[in-house]
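Working notes for the structure below.
The complex is shown incomplete by one protein chain, all other protein chains being positioned as in the whole.
Then we have chain A:
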Amino acid sequence: MFSRSVLRSLASDLRCTATYSSAAPLPQRACLYQTALLRASQQEPSSQSSTPNPDTPLSATPRAQTSQPDAYEGIKVPSSDPTTTFIIPQTRRDVPIEKQPVAPTFDSPLKVTQSLMSRLPHLVGQSPHYVVAELHARPYLLTEGDHIRLPFLMPKVKTGDILRFNRASALGSRDFTLKGSPHVDERIFECRVRVTGVESEPLRIKEKTKRRQRHTKTAKSKHRYTIMRVMDVRIKTPEELLQEGAVVVEDTEEATKIEAKS
């Protein structure tokens, strides 16, 4: 989850700097993760040697990259096609390779409707924003800077990790709401959270009794919970979406819409 943010920033950076004269123009620029990373792996030495300090900012959230620099290291896994190798980012050395986070592959570019594109600037321009992010099918209404205490202990995260929530049922500002059907496409927004630690509840003691018995059993429980902090909630502008390869289509009934407050 964390590596996705790094990947995305890396991909967007390289898209900005070095992809317009790419040797192999890909038909769909929106399926950006692995393809962009492939190009990144091919072009990284040249682009880095020529421009040690790139003019364009690395990403919308440059701080997302700084916490774990060794996430850039990847393991090359030979794919079925002998000419290409997919890079699986390795954020955790103790996690086996088959359980590593895999960058999503989008088989089609992001489709946005005309009405969404026309109304999106109103939504983007009106801050602050909120996002109803879903985690294990539970909604969490998040704004920037919120403190989350998940009702469970999230496995395989460490303190200081940055996660990106990619499933949202709604995005909104004061007057506008973008409702997903049932979910908003993850390429429209960015929501990052930082794992700040693990908390536990006070010890709970439950007395268990049976009838006609003098014996009482006490059951103890002390659960642990992951605590997090929302780093940013950002909705992309139409220009960014088009730059990332979104395709504008005709309006349909079941497409995601932006509704104004009535």
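Just so it is clear, a residue touches a chain if its C-beta (ideal position, glycine included) is under 8 Å from a C-beta of that chain, and two chains touch if they have at least 3 such contacts; residues count from 1.
The working rule: contacts and distances are computed from a predicted model.
One chain of this complex is left out of the view, and of "Trafficking protein particle complex subunit", "Cyclin domain-containing protein", "Large ribosomal subunit protein mL43" or "General transcription factor IIH subunit 3", the protein name its UniProt record gives is "Large ribosomal subunit protein mL43".
Although one chain is not drawn, the whole complex shows that of A:Glu144, A:Glu186, A:Glu240 or A:Glu259 it is A:Glu144 that touches it. The missing chain, though absent from the display, is touched by one residue of A:Thr105, A:Ser118, A:Ser181 or A:Ser200; that residue is A:Ser200.
Residues of chain A that touch the chain left out of view are 63, 67, 128-130, 140-151, 159-160, 172-174, 194, 196-202, 227-231, 261-262.
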